[in-house]
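One protein chain omitted, others in place.
On to subunit A.
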Amino acid sequence: MNNIINDMRDKARQLLAEGKVDVVIGYEKGSLPLKATPFFAHSPAEVDSLIWDETCENNLATYVAKTPGKKAIVAKGCDSRALAVLLQENQLVRDDLYIIGVSCAGVIDQRKIVAEVGEILEAGINDGKISVKGMAGDKEYLFAEVKDATCQTCRYPNPVLEDVHLGETIAVSQEAPAFADVIALEEKSAGERQDYFKEQMSKCIRCYACRNACPLCYCQECFVDCNSPRWLTGGVNRAENLFFQAGRVLHLAGRCVDCGACTRACPQGVDIRALNRKMTKDVYTMYNHEAGISEDGKPALNEYTTSDPEQFLVKE
């Protein structure tokens, strides 16, 4: 892991010194334990702040379009898939982009740790073991125990798009995605599902952290902010929250790369992924499409075939 950080800093230093890029987007140590924060290195002197470990949970593709000039970006598998979708949608210029690819074994789900030890006071990562000192006690975890849910079923730990690769690649299974979590929910009755989402949506405070963390939510004006027509009244209640979340998921249909950034960004612990995963599964099963696995290609809803499934039509 240390070698990757050194290589990353060397590469960033070289790119900035040679003037190939104006800024390197990566991660630095955050102000809270087990948190990394996005970092923008503008000069070779700054690159020593760059880090790479299991706390680098943000999807950096979010920042690329907002950052002017030529940029290099540290990209995990999911970051690179988001970049691929943004390129497909002409939101980025490939020539302005230098992708430093790193293979990612997954990121830590802080919520699992906080649930057991309370607020994290100190933490250290050594050889895949995470030792945490919390308000309510100390504990040592194996990385696999606290891996984020989205990383546990990750099929693209290696970048799909990169200009240079640092470190080793991770072997992945070539099996079709299983969607066990979605199927478990689908097998429940409609009433149970309704109750589940009611409970989830009553937690939402509509802070829009999910929208802001999402690399693919880049609308100039989000439908929730739109005054004419006014889709939402602005009140925070379960029904409107579901309107927002369902609307967002429908906007992400065939585009979501399942990076889990929305769920990790949520301060309320809303299971946003349950909606996104369902959509990802539907797009995969109906149209055999996975978002952002290559630079060319189109999002699923920009294409059609004459033989698309039609079972949803009325019987008459």
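What we mean here is this: contacts are C-beta pairs under 8 Å (C-beta built on N, C-alpha and C of every residue); 3 or more make two chains touch, one makes a residue touch a chain; residues count from 1.
The definition used in the following text is that contacts and distances are computed from a predicted model.
The listed choices are "NdhM_2 protein", "Transport system integral membrane protein", "3-oxoacyl-[acyl-carrier-protein] synthase 1" or "Coenzyme F420-reducing hydrogenase, delta subunit"; the UniProt protein name belonging to the chain that is not shown reads "Coenzyme F420-reducing hydrogenase, delta subunit".
Only one of A:Q194, A:N212 or A:S294 touches the chain withheld from this view, namely A:Q194. For subunit A, the residues in touch with the chain missing from this view are 185-186, 190-191, 193-198, 223, 229-231, 233, 235, 237-240, 242-243, 246-247, 249-251, 253-254, 275, 278-279, 282-283, 286-287, 300-302, 304-306, 308-316.
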